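Have a look at the structure that comes next, please.
Note that one protein chain is taken out, while the other chains of the complex remain in position.
Here is chain A:
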Amino acid sequence: MISTKVRRRLPWGVYLVLLPTFALLAAFAYYPALNGMVHSLFEWRPGFESPFVGFENYLTMLGDDLWWASFRNIGIIFVWAVTLMWVLPLLAAELVMSLSSERLRFVFRTLLILPLAFPAVVNVLLWQFMYDPRDGVINSLLRAVGLDGLAGNWIGDPDTALVALMTIGFPWVASLPFLVFLSALQNVPAEIYQAAEVDGAGRLRRFWSIDLPMMFRDVKLLFVLAVISVLQYGMQAHIMTKGGPDNATQVPVLRMLDAAFLDTSWGYAATLGTVLFALTLAVSLVALALGRKAQA
């Protein structure tokens, strides 16, 4: 009796269930990820013999001015993303919570996040139209109010292209930060607000002393996600500027893709991909470690 029970516990079925999943992941997740790292040490010529070159690709990267310029650009994008792109969503979340009627809150919350219902690519293409030098909304508006002199070629001018890219989606309320801020505020127990009111705390005081501390954990998480997503930034730049004009909007992802698909330097592209992965991993691990420490 006991022996049959033990035999039934031998979990062959369990491994059989997992087998297809791991076969798929081995072929299309683990293998390419590892293969990319390995071939970052090769002059990779898919379909032909690829000579081993050691760390040559990494040395090339150290001297690649475009690559470092692309990090300057995502640095700027990152600072913008965690300041301006948080302030308005935070303000909107506070305003929604200031409404006294549950129905009004629901209506405004829905209207504010409605742009999330549209594909990201549509958002970018619509903003491309907004910036159109001749027919776009921004220049048409400037001309309509008599400010013709201010009308510009927003994404065609190296001085404004990066700002134009970062302004896509203004006022950025239809975003993850807004959803996070709003649910954090909704989770503040009503008793705390009542106690604050009894103590005579005003709206601003309440924001600094209650709301912000209560949101701190979520803000940390958003911060990490912002680092990770800025390392992967690329779709907007590719549609609008292709990294131009004059490399003013060059970003690491576009540099990596150009290395492979324009210069056909597959080994070098694998190197850049590996470095991007290592940076993402480092950020995730540091965040994880800090999270553990905070919990302990």
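Please note the rule applied: contacts are C-beta pairs under 8 Å (C-beta built on N, C-alpha and C of every residue); 3 or more make two chains touch, one makes a residue touch a chain; residues count from 1.
Definition applied: contacts and distances are computed from a predicted model.
The hidden chain: which UniProt name fits, "Diheme cytochrome c-type", "Na+/H+ antiporter subunit G", "Carbohydrate ABC transporter permease" or "Ion-translocating oxidoreductase complex subunit A"?
The missing chain's protein name, per its UniProt entry, is "Carbohydrate ABC transporter permease".
Pick out the residues on chain A that sit against the missing chain.
Touching the chain left out of view, chain A contributes residues 11, 13-15, 17-18, 20-22, 24-25, 28-33, 35-36, 39, 44, 46-47, 88, 91-92, 95-96, 98-101, 104, 108, 110-123, 125-130, 135, 137, 140, 144, 169-171, 173-174, 176, 179-180, 221, 224-225, 228, 231-232, 234-235, 238-239, 253, 256-257, 260-261, 266, 269-270, 273-274, 276-277, 280-281, 284, 291.
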